[in-house]
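Removed: one protein chain of the complex. Kept in place: all other protein chains.
Chain lettering (A and B) follows the sequence in which the chains are written, and residue indices restart at 1 in each chain.
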Amino acid sequence: MRKYSIFAVAREAMRGHKGWEAQWTSPEPRKEYDVIIVGGGGHGLGAAYYLAKEHGITNVAVIEKGWLGGGNTGRNTTIIRSNYLYDESMNIYEHSLKLWEGLSQDLNYNVMYSPRGVMMLSHNINDKQSFQRHIHANRLHGIDNEWLTPEQAKAYCPPLDIAATARYPINGATLQRRGGTARHDAVAWGYARAASDRGVHVIQNCEVKGIRRGPDGSVSGVETTKGFIGAKKIAVSASGHNSVIMAMADVRMPLHSTPLQALVSEPMKPIFPCVVMSNSVHAYISQSDKGELVIGAGTDQYNSYSQNGGLQIVTHTLDAICELFPMFRRVKMMRQWGGITDNTPDRSAIQGVTPVKNLFVNCGWGTGGFKATPGSAHLLAHLIAKGEPHRLAAGLTLDRFRTGRLIDEAAAAAVAH
Amino acid sequence: MLLIYCPYCEEDRSELEFRHGGDAHIVRPTNMADISDEEFEEFFFLRDNPKGVIYERWRHIHGCGRFFNAARDTVSDRFLASYKTGEPKPALSGASPASAQLAEPPAQIDETTEGTAK
Partner (left out) sequence: MSGANRIAGQGRLTPARTARFTFDGRSYEALEGDTVASALIANGVHLVGRSFKYHRPRGILSAGAEEPNALIDVARDKARRQPNVRATVQEVFDGMIVSSQNRWPSLAFDVGGVNNLLSPLFAAGFYYKTFMWPKAAWDKLYEPVIRHAAGLGVAPTEADPDRYAGRFAFCDVLVVGAGVAGLSAALAAAGTGARVILCDEQPEAGGALHFDGSVTIDGQPGYEWAQATTARLAAMENVTVLSRTTAFGYYNHNFVGLVERVTDHLARPERKLPRERLWQVRARRVILATGSIERHMVFANNDRPGIMLASAARTYLNHFGVAVGRRIGVYTASDSAYEAAFDLKRAGVAIAAIVDNREKPGEAVVAEARKLGIEVLAGHSVVDTKGHRRVSSMKVARNGGGSGRSIAIDALLMSAGWTPSVHLFSQSRGKVAYDAESGRFLPGAYAQDCLSVGSCNGTDALQASIEEGLAAGELMARATGYDGGDKVELRGENAFEWTGGMAGAGEGAGADTTVKAFVDFQNDVCAKDIRLAVREGMHSIEHIKRFTTNGMATDQGKLSNIHGLAIASEVLNREIPKIGLTTFRSPYTPVTFGTLISHSRGDLFDPARKTPMHEWEVAQGALFEDVGNWKRAWYYPRSGETMQDAVNRECRTVRNAAGVFDASTLGKIEVVGPDAAEFLNLMYTNAWDTLKPGRCRYGIMLREDGYVYDDGVVGRIAEDRFHVTTTTGGAPRVMNHMEDYLQTEFPHLRVWLTSTTEQWAVIAVQGPKAREIIEPLVEGIDISNEAFPHMSVREGTVCGVPARLFRMSFTGELGYEINVPADYGQAVWEAVWARAEPLGACAYGTETMHVLRAEKGYIIVGQDTDGTVTPYDAGLAWAVSKKKADFVGIRGLKRPDLVKEGRKQLVGLVTKDPGVVLEEGTQIVADPNEPKPMTMLGHVTSSYWSENCGRSIAMALIAGGQARMGQTLYAPTADRTIAVEVSDMVFIDKNGERLNG
């Protein structure tokens, strides 16, 4: 693999950039692989990379129905943070954040991780209680997260309206300074390039149609639109489509898939320095390097695979954004879109073994999958290689829905009384 | 925004009047106290999450207040049926996979699309 650097770019500039090679190869599938990963998003590609890099397993194929990173990897609002409440969540998201911090250098691909700070607004006493609980838990876990007064919040994010007369006045905020954003496509491409370089096969436009099992019940391969491909182990990491793929192995999942919408404004000169989220008014916002305001809306209420939600979801989100930032009322929405998120009942991910031997699953990341990408991928590689979850992912098992050992971050955000 | 037929009001109304109620036809065990952990998991957590026809519950919360069931294609978001609570799953003539439905234009416009077909 040719190394990327400013010198390489300069050299290529002299000759019209004719010398760049494909970032990943597009081979025809082999008859059999040691490992097949279903789903060519950030998690799947990353897992392939770490399998090759850290576990020496290179006879690996990532099989993608469409184009790499075309699912939620390429449709999200790119927020990265790790200030979750429960140990299980902090473990994985902090592991992920640490990997984000060195990912560009590790992959030799600028994923533009930008720790510009993630601020979460508190609007009432209930919010404050919940946020303080997070801050204390984060500190004792070793995660940065701090409380800001309204004035400190305004100083960090000048567009914020902290008037006490607002319908939802701001009584403070949390700030995780290491939180921020990254360039979503680059994550998929960077992993694909690095994995491909280590011998992993990245196979696009190949849809899995069935999972074949051997006489002992363990997996033996996948039926695809490119024919049968054998595999000793299979990991399914197909976000919104996990239920569909797992059903091929007769495994029912505690998942429902719903559209999650987002939108961007027209590009503008820098005005918004960080990421701001407000759970009470349901909105989150940042500004991309291109200058677009990137705004996350909510999920639609019903199951759907349509990547197409209702206008009312978007307008409701903009209601909230314009309430927090009245100067943005004249800004224009340039593009809205949807992704399909797979949600578990406790809104925490599932990563672990399944009732089928040598079939592993990574799903249920809901609206938080992007920030988890490197961490999830790294631990998924461990799971596939060792056959059992890594210590840091030990809580994310599928059987918690039988035992009741849920990781309910949403419930812990509590409710108004 | 969906347009939803309430079988009690016998009206098509905007999604804004309704609240989604999860999967339909999931019967709460009558011997609830005695079921196993596995059966509880099945009842409370596991879902088909189909890419295709889903049977789901809606509540006409800002209308008549009634819960009812509907069959909807989760790919096209088209409703195939809408029926009262307690009624059995309807036989769906068009319950083919969503992709097939998308490929099939609404009947009444065949005439003109024929005329201008490229």
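By definition in this document, contacts are C-beta pairs under 8 Å (C-beta built on N, C-alpha and C of every residue); 3 or more make two chains touch, one makes a residue touch a chain.
Remember, it's a predicted structure, so these values are computed and weren't measured experimentally.
Residues of chain B that touch the chain left out of view are 1-3, 14, 19, 21, 28, 32-33, 35, 37, 40, 44, 57, 59, 61, 65-67, 76-77, 85-86, 102-106, 108-109, 111-113, 115-116, 118.
Touching residues on chain A toward the chain that is not drawn are 4-6, 8-10, 12-14, 16-18, 20-26, 66-68, 70, 74, 87, 90-91, 102, 104-105, 108-110, 112-116, 123-126, 128-137, 139-142, 167-169, 180, 183, 185-186, 189-190, 204, 265-271, 281, 287, 289-291, 306, 308, 310-311, 314-316, 318-323, 326-337, 400, 402-406, 408, 410-417.
Please note the rule applied: only the chains that are shown with their structure count from here on.
Here the spacing of chain A and chain B, counted between their Cα centres, is 29 Å. Against chain A, in their complex, chain B makes its touches with residues 1-2, 15-16, 19-20, 22, 37-38, 40-42, 44-51, 54, 56, 72, 74-77, 98.
Within the complex, the chain A residues that touch chain B are 241, 243-244, 247, 252-257, 301-306, 308, 310-312, 342, 345, 401-403.
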